[in-house]
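With one protein chain removed, the remaining protein chains of the complex are shown where they sit.
Take a look at chain A:
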Amino acid sequence: MTAVRDTTSASLDALAAEAATGALTGERGVFYLAAGRVVHVESAHTPGLGVLLTRGGALAEDGWWEAVDRDGARHRVGRRLVDSGRVAAGALEVCHLGALFDAAYFALAHDPRAHRFRPGAAHWLGALRPVPVATVLRESRRRRDLLHEIWPDPLVDVAPLARVPGARATALPARRARVLDRVDGVRTAADIAEDLAFRTYHTLVELRRLAADGLVTTAPRVPARPGPAAPDPCGTAWDDPDAALLRRLRDALEAL
């Protein structure tokens, strides 16, 4: 059985070699594997698949929640959405892959040591289009390099962003202008992506270009940002689930 290795990527490599099934939890994200392939990745820094599908207009919100309610426990939400004709299989796969690679980019950003591996754990979405671990690692590296070429400051990805005072934007492409409109000194790239229901990587590309053009910079630290951006209604928090449970338990006991 694999112990957690020094880096997340090393842990993933080992799990792939073992054809392991389960969830690898790290500081910035959770990798779900089935038979050594990546079936889903979640990260606090990227909007989930539900946001991309419902806010992007591909799926009505009711339909999403109905599928989650009815088949979440059976890990078949994806299959349900397609079978019930709510969303085309191709659209779901494309959105899912977008969300998966976006989350993997963040989860592997500094390639920290993963916290733990839970054998057998499966994601409620179910397997849609498993991706080999090597592909996920290679793609994350490539994205990191691409972003680095545009503007070599990884803080833009995670810090609250502000407009550069006095800088005037002239004739930006529509998408970049919409991203710039939402830069307000408080929002992070993830907040902006969620707000626009854009995939995060696309938003990062636009933000780094805006940074390179001298229009956007990381905001000075604001004290105590209010909580996590959105509570995760599906209870699949990126936080180490057991630690979160223990904290809640302790709080409850103290409140007695």
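Following the convention adopted for this analysis, contacts are C-beta pairs under 8 Å (C-beta built on N, C-alpha and C of every residue); 3 or more make two chains touch, one makes a residue touch a chain; residues count from 1.
Criterion: contacts and distances are computed from a predicted model.
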| item | value |
| --- | --- |
| Choices "ABC transporter permease subunit", "Roadblock/LC7 domain-containing protein", "Outer membrane protein beta-barrel domain-containing protein" or "Serine-protein kinase RsbW" - which one is the UniProt name of the chain not shown | "Roadblock/LC7 domain-containing protein" |
| Options A:G90, A:G166 or A:P220, residue touching the unrepresented chain | A:G90 |
| Hidden-chain contact residue, picked from the options A:R129, A:R163 or A:R182 | A:R129 |
| Hidden partner chain, touching residue among A:P47, A:G98 or A:P160 | A:G98 |
| Contact with the hidden chain (one of A:A35, A:A73 or A:L146) | A:L146 |
| Sites on chain A contacted by the missing partner chain, in the whole complex | 52-53, 56-58, 82, 85, 88-91, 93-95, 97-98, 101, 129, 139, 142-143, 146, 173, 199, 201-202, 205 |
